[in-house]
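To start, the structure itself, in structure tokens.
For this depiction, one protein chain was excluded, whereas all remaining protein chains were kept in their positions.
The letters A and B name the chains in turn, as written, and every chain counts its residues from 1.
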Amino acid sequence: MAVAAPSVPGTSASEAIRMARHPWLSAAWAAARTPRGAVGLSLAGAVVLIAVIGPFVAPQSPDALLTLTFAKPSGQFPLGSDFLGRDVMSRVLDGGWALLLMAALATAFGIVAGAAAGISAAYLRGRSDGLIMRTVDVILAFPQLVFALLLVSVLGPRLWLIVLAVGLSHAPQVARVIRSATLDISERDYVKVAELQGMRPRKIMTSEILPNLVSPLTVEAGLRLTYSIIIMAGLSFLGFGQQPPAANWGLMINENRVGLPLNPWAVIVPVALIALLTIGTNTFTDAFARVAIGIDRRPEESALIDELMPGVPR
Amino acid sequence: MRRLVMGVLTLVVVSVVVFLATQVLPGNAAFAVLGRGANPARLHALERQLHLNRGLVDQYWIWLSGLFTGKLGASLANGQPVWALVKPRLINSAVLVVVTGVIGALVGVGLGAAAALRKNGWFDHVTSVTALAVTSLPEFVVAISLIILLSTVVFHWLPAVSLLPPGTYAWSQPKLLILPVATLVIVIVPYIFRMMRAAMIEALESDYVEMARLKGVPEWRVVLVHALPNAIAPTIQVIGLNFLYLAGGVVVVEFVFNFPGIGQGLVFAVGNRDIPVVQFIVVVLAAFYVLMNIVSDVIALLATPRRRIVR
Partner (left out) sequence: MRAAGAADAAGPDGSFGDIRLDVCDLEIRIGQSGADVVSEISLAVAVGEVLGLVGESGSGKTTVALALLGHARRGLSITSGQVRLDGVDLLALPPAELRAARGSRVAYVPQDPSAALNPTLRVGTQVAEALRVHPGVVADPAARALEVMREARLDATPDLLRRYPHQLSGGQQQRVALAMAFCCRPSLIVLDEPTTGLDVSTQRHVLDTVRSLCRSYGVAAVYVSHDLAVVSGLVSQVAVMYAGRIVEIGPTDKVFADPVHPYTRRLLAAVPSPDRAEILTGIDGQPPRPGRRGTGCSFAPRCDFAIDQCRLAPPEPVTIDARAVRCIRAAEIRAQPVQRPALMRVQAEAGQTAALSLRSVSARYGRRGVLSAIDLDVRPESCLAVVGESGSGKTTLARCIVGLHTNWTGEITFDGARLQAGIRGRSKDTLRRVQYIFQNPYASLNPRKTVGQIVAQPLDELLGLSFSQRSERAARALADVSLSADMLNRYPDQLSGGERQRVAIARALVVEPDLLICDEVTSALDVSVQAVIIEQLRRLQRERHLTMVFITHNLALVRSIADTAVVLRDGSLVESGPVDQVLEHPKHPYTAGLIKDVPALTRTVGE
């Protein structure tokens, strides 16, 4: 290769990725081996494990009123009891999977809807593009939380509605990112080469463009998952998610706030779990983005890898 | 300017959506509010109050014009006029947002520039990693953590709730503002920090800064006159976007601290199915959103001479 530029961090990983048959998996693997990636993956993984396995290993029933309210931790109740006298430990173990599931579904919905909108807008151009992007702008005019609240105010806190609302509020951002990535790729010479070979637009989309979209799409998915969890937890906290007496980390935090001076663990543990989960997913996404963007950059562009996701919360 | 027109257009569409969502979706809004057990007389009265007996377009027009003339109808929860209910909350939230925005911007810009100047030093690593962690956290987690830390469990310096006596405004009792402001500042600073750091690094590693050094320009001037102005423009956009975010962020934070602002108002209204209030607050928030979008775009444009030339 030509000029000796300062080496790009992650170059050896990039080399390995190129040799591999499945670049995406290799990128994920390489990301997992960086310090940030490893930390992120372990944090998120640990919490997911707790959430998924929790309900099966809970020592007590999460709904039973077993002892005094806000009792301090003891042998039988390792984390004490909550505002109704239920075992915090069991409730904690039981309270994650629903949150995770709803967040995952909302993310999936948002990604699919957003990517479809973004790719179509970019490839169709013209009026379709304008129409799609205007719609996107309108939805973007609502803060995500407010959008969900709006729908809840009318229809009540139905769970499917919340998943739909949150997913829908993700779609615009995804659409924007994917659209601009698609536009960028469509202009590249190798896409023109495919056109010159008489390739049909749909095949160009799948054969030339989509494989190059995998990285930005994955990064967006990671970000959206983090935000889904945050919003779901927030809605639950406000009381608009799962209704009592369900065990839900967000809900628990709000319910037990009053007893903070008495048994703080009822609040601290769910808070910590949510925090670790979101930090984990966000950190791993960051690590993945660093590795992936290192590959996608053209050699002549400078590698300011750090600056991928500055900007806005939600 | 084009953007202004687009903004207004967006707002109109937003208002339509809000209206449709609340009045039209559930079929008969009054029915949804009162529930199945409502007797026909009360139902009828509510319908008249909500103008549901008129045609759809009529309803929309009544509502829209009401927005501008101040006739917003009455709250369904306590019968008070909507404006009287919302106005003090609006002011309180505005105070919160402005104070947070200013402090957050200053802190974020300062930290970002400092980190960029000592790139890859310990300060840089610590702040970058912390920023990454904090951006992952939901606001209520930050809020609760602060409460645990400073108010209830570890230290007992600050009040856990910001209960303002009715009729007073936020600035009369500054101590009550500290925790909510601190929470929001902590939430937005990392984003401003990261953008500032990134932009500053890019400026410091650019060709024109190298050229300035080769011209013999002293380092302080390189940083202040050459690098900083180029780093500010994208950062201002991010600051604007963060103001935007605050429109939604206040909801949870106010709820946690019982701060009588517009966010708490929204939560209560939603809980009570108080539709006129919900409609109004959502439109206000959306309007703020759109406005800040326009403002931040315009400021960024002005700060970058290159972009001023419309090609």
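Quick note on the criterion: contacts are C-beta pairs under 8 Å (C-beta built on N, C-alpha and C of every residue); 3 or more make two chains touch, one makes a residue touch a chain.
These numbers were taken from a predicted model, which means no experiment stands behind them.
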Worksheet item: In the full complex, which of B:A133, B:I178 or B:V217 touches the chain missing from this view?
Response: B:V217
Practice prompt. Kindly note down the residues of chain B that lie in touch with the hidden chain.
Written response: 205-218, 221, 225-226, 229-230, 304-306, 309
Item to complete: Could you please point out the chain A residues that touch the chain left off the display?
Response: 1-4, 6-7, 14-15, 18-19, 23, 188-190, 192-199, 208, 211-212, 295-296, 298-300
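The rule is simple: only the chains that are shown with their structure count from here on.
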Discussion item. Between chain A and chain B, what distance separates the C-alpha centroids? Give it in angstrom.
Written reply: 22
Worksheet, complete the sentence: Seen from chain B, its contact residues with chain A in the complex are 6, 10-11, 13-14, 17-18, 21-22, 25-26, 29, 32, 128, 132-133, 135-141, 144-145, 147-148, 152-153, 160, 187-188, 191, 194-195, 197-199, 201-202, 205, 238, 241-242, 244-245, 247-249, 251-252, 255-256, 266-267, 269-271, 273, 275, 278, 282, 285-286, 289-290
Worksheet entry | Residue numbers on chain A that touch chain B, as the complex places them | 36, 137-138, 141-146, 149-155, 226, 229-231, 233-234, 237-240, 250, 253, 257, 260-261, 264, 267-268, 271, 274-275, 278-283, 286, 302, 304, 306-307, 309-314
